[in-house]
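Excluded from the complex is one protein chain; the other protein chains are retained at their positions.
Moving on, here comes chain A:
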Amino acid sequence: MKISASVFLAIILLSCNSKVEQKAVDKTDNVAQNEAELKTQDFDLEVYDFEGLSPLLNKTDGKTYVINFWATWCAPCVKELPYFEKLQANYNSKNVEVILVSLDFPHQYETKLKPFIKTHNLKSKVVVLDDADANSWIPKVSENWSGSIPATIIYKNNKRGFYEQSFTYDELENELQKF
């Protein structure tokens, strides 16, 4: 972990923020929220090494987490992103959280990733994993992962599924309902 204290602080602040936002969303309509987000001219990416990302993959708070590993340069990932967004929209209020873990290259954060997040108006939480020594962390995500993306984890407490595949919305919802 590079800057552990501030990263932790950031996680705490962001998790507080998302709770506040969630309540706000309940009270406002989607249009107003879209406008509010579009007004945000710039934002900071949450960039982690694997050690920093790890807590997000191992929560035991009774919530179901859908973690999707993707990148803007990965065509099948981009194709299935709307299904993850739809899942987030439909299940957000049902104790489910979608987290999109971007594997975009650092030199493209500003030129590709941020513009993508903005133009697609992604509602799910996006974090970035920047850890070049993939051999050290891929097996920690799943022993079954060969390393291709898209790849997805669905987990709730200690129950966990790993999927090195593309999803349709129905397939994704079907898997989620097992948790």
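FYI, a residue touches a chain if its C-beta (ideal position, glycine included) is under 8 Å from a C-beta of that chain, and two chains touch if they have at least 3 such contacts; residues count from 1.
Just so we're on the same page, contacts and distances are computed from a predicted model.
Among the names given as "ABC transporter ATP-binding protein", "Thioredoxin family protein", "Putative ABC transport system permease protein" or "Methionine biosynthesis protein MetW", UniProt records the absent chain under the name "Thioredoxin family protein". Across A:Asn58, A:Asn95, A:Asn121 or A:Ser148, the single residue that touches the chain missing here is A:Ser148. Summarising the interface, chain A meets the missing chain with residues 73-76, 103, 105-106, 132-136, 138-139, 144-150, 161-166, 175, 178.
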